[in-house]
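In this view, the complex is presented without one of its protein chains, the others remaining in place.
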């Protein structure tokens, strides 16, 4: 059985294991106050061209999202997000668990627009009963989105403007940031992100680390006392250097983006094979997640040898499914799938 | 500089790195639903002689404590604990962050007694205004305690009885469980723990894993839907197998306890050296943490070559300090310290 | 200016003031443990034919909703509700503030159906990733709804069945319960409510009390230790008897329903006047709230003498507005409005 279920099916880049072995008997202070975390933060500031950014390393995405969001909101504020946003759908209410409502807006291909956000915020503040409603306090976007789609730079700049006008921090969830930056047609560069988002995170878990997300506060004032928040939310890794070491490796010589590019290329081979076989797609995804719409019997036949996620029922005979590639996906796995796609039609 | 500051200064047992390398390209499902976690859970059930126990793997101790405690309490209940308990002092209010009060009782050498707990619970339930007070809903103990001391089996059985009589789950924080089980004079066996505690955790982070704590529900009904709680609290590791793999190694051939024994022996060498030099101790600790009371100038002199934590001011000229050994402490480090202790007196 | 903005514009039934005066110098224990609360609870059990019900008196609706809901849910559970439900829209996230997500379903005229709830719950429990999503833990309905509409008895029985099948408590918000029970065409009797809902509340604030909501647990096991929850949520009135005294008066000789009937009749006069003038309505409401759709200039003209709430923009020239009557609405106010409606067309 070959798995295409997610981008966290394997361990990590072998270079990370090497680095862990080399550093294993070093004695360092815990909780992220070690030379590896310091160096990795420097590398991130350099690559993202954000010399003043404050960088913190957390273990996972749900933890990063809930910790960042709850640190930025006042008690009566909520976070604006697409109805398909990960925090609204797939984090077991971690944001609400910290006391805050997720203010979900209708999404199109996983995205929301500056105009939607503006309308929502204006409507709130002009409502006579606004104090009876949760105040929009920040905006959360995913880049790429949960549907593999991408905001353009212009779309992001427009959202940034609304956020600034209404004094709402903009937070970008980059669990799959690399796959986005390496997507075909992406017009966003690493250096753009700190200029767009007040805070964003660079995903490690889905991009070849064992685990770890690097939270970057481009607006450093928002990170005031953030380490208290990390600890309170159970996200402060005792052997914090493990995070530093991994991000040192990921950003050492372009590994992060190079590996992401590999995943996107493999995804395109799968996309092209389905397209050649006549399939349509739930969305046009330029990243490492592909959502072909297949007949149920075709799905069943493919499932004999491949594992992948059911995404959405389309009609009685068809469903959209999800194939995900990663930094680790070998040619052989994709070859086998492409061959099978040909057969099954 | 040689560090004796904690038991999480180094990486991990080399065997763990070997196992990570061997398994690196395996494809497994995420979130703990993989064969490694299943096998590690089986090993724990076998070693602790708890065939019905439900085992979950979390990343860190604060996370494990807050997740377990908040899953067991009703909104108006609090957790009874020693005033020196980790959840009361050193977790940035993670328990309160979930909405629950820590009900701290005066501690003696880091311990509380069955009698104290009984008095407190009885006083609550016989108070006419009890509904105006937080109801004691469970009991939290640390084994060993934050001061390196140990409860005896009889003390634990007495506390267990109070907990049963008042229908309060008993939760034991075993962040350093191995160092306790291998302590001199410890009369508790692994198989005793599931009979005493409704839920306890086996610390990995401080006992030679990169990270990870194995939460064992000996009363499986209390673990109902626990995975939802893990996810909501940001504790569900995407590549959950990393936890399974580590605990497989730790429990493979007695490594867990063997390594703990090593740490305790090293700690005793340090203890004996201080004792020989005439030092007294804050507590009599039979485990890997030692708390000698030293003159301030002696502390300053030792700090030129060794790093260790200040613990408590004793008087204008003296303070208690903490030396911690671990599975990783080499003879050479202890030799150097022992020699230095002789010199400085 | 005559106000039709809500049903809590005036003080209270004069009989309540009389009762407060008569009891003023009685000495009673606080916090609801007084003879008036006991008697009022008995009256409610009698009238609603629920001899085993547990009755608690709270001060307001948001407080009652958040306290009941948070007392019934496990940390990872949410409350299913119509997207137009008061807890989702107009309580400043009070439910989320207690850590729980509101799981909003699309509503039709303010209502959701048993089928919708069933689909949602089944989808959750059959999802492979369900532990990554908030578990539906209870259902919240408003009777009447925020749009003045009513569930039929059959609709409620169907929802009750889904709730029982999936072990989810059913909670009915009766802030305007009396206006519902006295609505034209209502087929629900007071005695039906305890058989349908596990817990519901009888609104006082909007029905002629100074304040106060009577929470009735028809399933008394769900009320275990509920007074702790009330106190923790800041809802335990020191002079609790004020609540008992008011509900004694409301249920003394049919005042509660008689006064509600008055409000509904006044609302129908307004409805009929708008209908006669050719207006259409946002919904067909059989209760004390009416939502005519009016031209903007007509709205402006009416606003010169009457105050009422804007509800929803319909198109560039029209909006739905809300007129609310109450136990206190005098004939003269409605006469004036009816006359004005005739004029303005």
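Note that the chains take the letters A, B and C in the order they are written out, and that residue 1 is the start of every chain.
Here is the rule we go by: a residue touches a chain if its C-beta (ideal position, glycine included) is under 8 Å from a C-beta of that chain, and two chains touch if they have at least 3 such contacts.
Just so you know, these numbers come straight off a predicted model, no measurement behind them.
**Q** If I consider the whole complex, including the chain that's not displayed, which of B:92, B:116 or B:288 touches that chain?
**A** In the full complex, the listed residue that touches the missing chain is B:92.
**Q** Check each of A:36, A:86 or A:231 against the chain that is not shown and name the one that touches it.
**A** Spelled out, the listed residue whose C-beta touches the missing chain is A:231.
**Q** Where the complex has a chain not shown, which of B:13, B:101 or B:206 is the residue touching it?
**A** Answering carefully, the residue with contact to the hidden chain is B:101.
**Q** Against the chain that's been left off, what residues of subunit A make contact? List them.
**A** Those residues of subunit A that touch the unshown chain are 31, 70-71, 74-76, 98-99, 131-132, 135, 225, 227-229, 231-232, 236.
**Q** When the complex is taken as a whole, what residues of subunit B touch the one chain not shown?
**A** 75-76, 78, 89-93, 96-102, 128-129, 131-134, 309
**Q** Considering the entire assembly, which residues of subunit C contact the chain that has been omitted?
**A** With respect to the unshown chain, the touching residues of subunit C are 2-3, 5-6, 8-12, 14, 17, 20-21, 23-30, 59-63, 66-67, 91-94, 97-98, 205-206, 210-211, 228, 231-239, 242, 328.
By definition in this document, only the chains that are shown with their structure count from here on.
**Q** Point out which chain occupies the most central position, where each centre is the mean of Cα atoms.
**A** So the chain nearest the centre of the shown protein is A.
**Q** If more than half of the interface residue numbers appear on both sides, call it same; otherwise different. Which is it for subunit A and subunit B?
**A** same
**Q** Relative to subunit A, which chain's C-alpha centre is the most remote?
**A** It is C.
**Q** Quick check: how many Å separate the C-alpha centres of subunit A and subunit C?
**A** So the centre of subunit A lies 41 Å away from the centre of subunit C.
**Q** Rounded to a whole Å, what is the gap between the Cα centroids of subunit A and subunit B?
**A** For subunit A versus subunit B, the centre distance works out to 34 Å.
**Q** Give the residues of subunit A that touch two or more other chains, as numbers and ranges in rising order.
**A** Only 91-93, 97-98 qualify.
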